[in-house]
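Take this structure first; my questions come after.
Yeah, one chain of the complex is gone here, protein chain that is, but the others are all in their spots.
As written, the chain order gives the labels A and B, with residue 1 at the start of each chain.
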Amino acid sequence: MYFIPFYLVAVIMYVVRALKGPTIPDRVLAIDCLGYVLATFLVIFSVYLKSPLIIACAIVLALWIYALDVYMSKYLEKRELGE
Amino acid sequence: MSQLYELIPYIVMAVSALASTVAVYLAIVERDLIKAVLYSAIQSTFYALLFYLLMVPDIVLVYVPVAVGLLSAVFIFAIKKTEKYEEVAGIPKTASAIILVLVTVFTLIAGWLLIQSHAITFEIFPSADARALAKWFLNTTLASKEWWIRTFSAMSPEAVTAIVWDYRGLDTYFETSVMYLAIIGALAIARYFEIPKKEYKEESMGMSIVGKTATKILVPMIIVVAISIGLHGHLTPGGGFQGGVTAAVAVSLMIFIFSVYFAVRYFKIYTAILLRIIGLIGIALAATIAILIALATGYHGFIFQNQPKPITPLEVGLPYEIGGNLISGTLLIFNASEFLAVFMGFAILFLLLSVPEESIMEVIRGEIE
Partner (left out) sequence: MGLNFILTIISYILIGIGAFCQVVAGIGMNRFPNFFVRLHAATICAVGGSFVPIIGCSILALTLEEFGPSRFFLAGAGFVTAIFILLLAPVGSHLLAKAAYFSKAAVLHPKAADLLEEDIKKGEVRESTV
């Protein structure tokens, strides 16, 4: 696999935006993209390290990063959580 | 060049450990609490990558839902109901810079020492110099048909689930009872809270129509994936607890995207409590099933016994395969009951947290006066 260093460079760039972003939705978007890059990285690594049973972690990571998106946007938008 | 490619997993582990330490430090000294929650989420995703590279997928499946999802949800509820900024004087800047440099240096030295001691390997088959305890576990949990291994064996190729539910079953019993007591405590504090019966208006409650349509498609898919992770615990990484927290995404999405007044029409708190009790009865039954069979037929049995033990006059135990498929005795019943119990436990938690603030204030005012 010759493409793994490119994903690592992208991870570092998303972390820079997450620490630098002036507003809260900026940081949430950067963490969103960071989660999706890590999910891709986990799938590629499970083929590279030759252990195929380890891949269920990528599904769970993608689902919960989306749930974090939903929690933050509900916090910003409504006066009462749960309405 | 291929020498460099051998080092890539170690470099990724070092970078993610360093990044998570920096993120934790920033989360502690930050005074705007929402940003602190987001830094904590960054730290959790890097920890998930670190656990993944150390080849423990069961722990990643527990850590990601609890740290990224549920911790953030509970903190966002707390911040919404109380305050958003902390009014505490922070640590002075020079002291915090010195602490950060010391922690970074310690992390680098510890990482170099770990690599030198060959404690981390990346092969899936154990190397020749594994410890004696590891060799004993690996030789006896894998399915084998010789009689002297079946005295010790749990007959499942997944060693982590076999150790959690069969070899160290009493530890898991006490952990389950601790979580049960925590939920009883929460329900006792909230004994008069009720979600008021408001009319569910389609266009003004809940989030936008794009979110509602996507959730209608996704919730059945998420529950199917969660059941698959839960029931296959004796064959692939997963198990009851991991499947239960994956299914808790579906409940939290239903409550946040559609409003709680819509979710309460189909799913009340008493239903969730009843299903959780059924799950816990399932766990208690699977733990003592060998004794019940032994009392009924008049022979010996033990608690948490999985396979027949040849010490007794007639062997009493559960089968390890049905029609050629491996079910590993009590492990299947444990996984299914634990899935139900954990799923309903988190449903109770989300339903209790989303009671609107006015009805909580009425209850508290009614108890004081």
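The rule we apply is simple: a residue touches a chain if its C-beta (ideal position, glycine included) is under 8 Å from a C-beta of that chain, and two chains touch if they have at least 3 such contacts.
For clarity, every value in this text was computed on a predicted model and none was experimentally measured.
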* To do: Considering the whole complex rather than only what is displayed, give the residues of subunit A touching the chain that is not shown.
  => 1, 3, 6-7, 9-10, 12-14, 16-17, 23-26, 28-30, 32-33, 36-37, 39-40, 43-44, 46-47, 50, 52-53, 55-56, 58-59, 62-63, 66, 69-70, 72-74, 76-79
* Asked: Which residues does subunit B use to touch the chain missing from this display?
  -> 207-208, 210-211, 214, 217-218, 221, 225, 236
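Just so we're on the same page, only the chains that are shown with their structure count from here on.
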* If you average the Cα atoms of subunit A and of subunit B to get two centres, how far apart are those centres in Å? -> 19
* Which residues of subunit A touch subunit B in their complex? -> 4-5, 8, 15, 18-19, 24, 27-28, 31, 34-35, 38, 41-42, 45, 49-51, 53-54, 56-57, 59-61, 63-65, 67-68, 70-75, 77, 80-83
* Structure fact -> In the complex, the residues of subunit B that touch subunit A are 8-9, 12, 15, 19, 26, 34-35, 38, 41-42, 45, 48-49, 52-53, 55, 57, 60-61, 64-65, 68-69, 72-73, 76-77, 79-80, 122, 124, 205-207, 211, 222, 225, 229, 236-238, 242, 246, 249, 252-253, 255-257, 259-261, 353-357
